[in-house]
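Only one protein chain is missing from this complex, and each of the others stays in its spot.
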Amino acid sequence: MEVKGSPICLPSKGYQVEAQESPAVVGFVPVQDLLNLARVNALWPLTFGIACCAIEMMAAGVARFDWDRFGIIPRGTPRQADVMVVAGTIPHKLVSTIKTLYDQMPAPKYVIAMGNCAISGGPFSYDGQYAIVNGADKIIPVDVYIPGCPPRPEALLQGFIKIQTKYTKGIIDANRRAEKAARRAKK
Amino acid sequence: MLTAGQKKLLVELKSSLAEAVPEGQISESDYAKKGYHLEVRLDKGGLRRVAQTMLDKRFMLETVTAVDFIDSFELVYLYATYYHQYCRVLTRIRIAKDAQPYSVSAIYPAAIWLEREVYDFFGIRFQEHPDLKRIINPDDADYFPLLKNFGKTKFTDQIDDILC
Amino acid sequence: MVQAGLGEFLFVFIFFIVGLILPLSMVIINFVLGPRVYGEKRLVPYESGVAPIRTAWMQFGASYYLFALIFLAFDVDVLYLFPVLLSYQRGTGFSELVELFIFLFLLTLAIVYAWRKGVFKWK
Partner (left out) sequence: MLNIKTIDDATINQRVYQLNLGPQHPSTHGVMHLLLTLDGEVVVKIEPIIGYSHRGHEKMAENRIYEQYLPNPARMDYLSGMIFNHGYCMAVEKLCGIEVPRRAEYIRVITSELNRIASHFIGTMDYAMGLGAITPFLWGWDDRENILDLLEMISGSRLTYSYGRFGGVRNDITKEFYDGTRKFIDRLRSRFWDYENLINQNVIFIKRSKEVGVISKEDALAFGVTGPTLRGSGVKYDVRKNEPYSAYPEFKFEIPTRKEGDCLARYQVRMAELEQSVNIIEQALDHLPPGPVRAKVPRFVTPPEGDCYVTFESARGAAGFYIVSDGTRVPYRIKVRAPSFSNLFVLTKICPGHFLADIVAIFGSIDVTVPEIDR
């Protein structure tokens, strides 16, 4: 009985999109920090729930966990969204849709890989799996990973907060570390 | 422990099925162990005749599925009813790997998509099917996933030692 | 003299200038400060994640046109309410309100006429 090869999900090239800051802002760190501060306090996610994690995403938007407190308003079209929350498993049929939606989102845009399926294929990734892509970072660059199957709504909110700190305090800390390293190197 | 209504219905069913599919073996099976009351085993054909009698008796086509027994396929049609007592009939037919059975979509419209799924996962082509194409897997997929020689199953690898 | 004559229309001029500056400034600031991204499917029209099947430039039913006309009737309504706003300070206020409602009533008659003619029934 000849064995047909099962297409193990070879990771397609990490999908790098060249997004640059506008030339007028590149040099001025304070302006960039101000812009980042403004951007991350109004993260509008794209309502793009694929599977079970979508229910927990909806639960995060409802009265009990209420992500409106962080200025998070779900938007239907990618044209008005800042964050793409990949909530669920990514089958091969959905890959082109995810790429199209990611491209149609205006910069600056962030991606949250919500749940084990979006991080690494989760409970459905095993040797011989023909249907899914093992993780969202094989398709689009991902900012924050939230483990869990499905992760609790609080974990999703912590993911949003992680994006906020990454692009504000995170950058400031990085700059401070870089200066300290430069000073130590000079000595 | 069949109710009186079920016994009457089963007798009626057996007679109309025997007349519709003389060459099929119709046997009653124990609902408590198997989950269906009547089992119709066909070997040459007669799917559409069974489907027609079932529709006349107001049964619904619950599901169509196939099982890959390495050298042949087994098509399983499940009919259930909710008008009389509850009764479920399972129709089994053994077909060769490259056989092309007739589609019952003319009788049950639900079969259009149920048979498309069987084609999508097993590659069994149904004759007289309105538009037989893939339904779940990507359209450009060239593999039929649920075949036993596809991917990793216990027929392609030593599955037992992997699991325990 | 000429300048005095223009006095009343100064606010219209300011209104026009502000109306021009605000949108333009938004566009320019956005262009200057906003980052740029170049995905390959960026300019594909959005149709819930898949490529649209045909271009949007095609024939469509005449009923859409009738709906547009109905909207026009209401829009003109609001347009005429602006001058009413100006003449509001002089009178005691009650008689103007009645005039306003008469004006509105007359215009809604146009809507009722269109409704009777069956514009809203999609044919």
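So that you can tell them apart, the chains are marked A, B and C in the order they are listed, and the count of residues begins at 1 in each.
Methods note: a residue touches a chain if its C-beta (ideal position, glycine included) is under 8 Å from a C-beta of that chain, and two chains touch if they have at least 3 such contacts.
Source: prediction; values computed, not measured.
Shown chains touched by the missing chain?
Output: missing chain touches A, B, C.
Contacts of subunit B with the missing chain: which residues?
32-36, 55, 58, 60-63, 65, 67-68, 76, 78, 80, 82, 86, 88, 90, 108-110, 112-114, 117, 121, 134-138, 145-146, 148, 151-154, 159-160, 162-164
Applying the definition given at the start, please give the residues of subunit A touching the unseen chain.
Counting only subunit A, the missing chain is touched by 46-52, 54-56, 58-59, 62-64, 76, 78, 88-89, 91, 93-94, 97, 101, 123-124, 126, 128-132, 149-150, 152.
In the complete complex, which positions of subunit C touch the hidden chain?
That gives, for subunit C, the contact residues 47-50, 52-54, 58-61, 63-64, 122-123.
The working rule: only the chains that are shown with their structure count from here on.
Please tell me whether A-B or A-C has the greater number of C-beta pairs in contact.
More contacting C-beta pairs are found at A-C.
Between subunit A and subunit B, what's the gap in Å when you average each chain's C-alpha atoms?
The mean C-alpha positions of subunit A and subunit B differ by 44 Å.
What whole-number Å value describes the gap between the mean CA coordinates of subunit A and subunit C?
Here subunit A and subunit C have centroids separated by 38 Å.
Of all residues in subunit C, which are in touch with two or more distinct other chains?
none
Given the complex with subunit A, which residues does subunit C contribute to the contact?
Going through subunit C, the ones touching subunit A are 31-42, 44, 46, 49-51.
Which of the residues in subunit B come into contact with subunit A in the complex?
70, 137-138, 141, 143, 145, 147, 149-153, 155-156
Write out the stretch or stretches of subunit A touching subunit C in their complex.
It is residues 17-22, 24-25, 31, 35, 77-79, 96-104, 106-109 of subunit A that touch subunit C.
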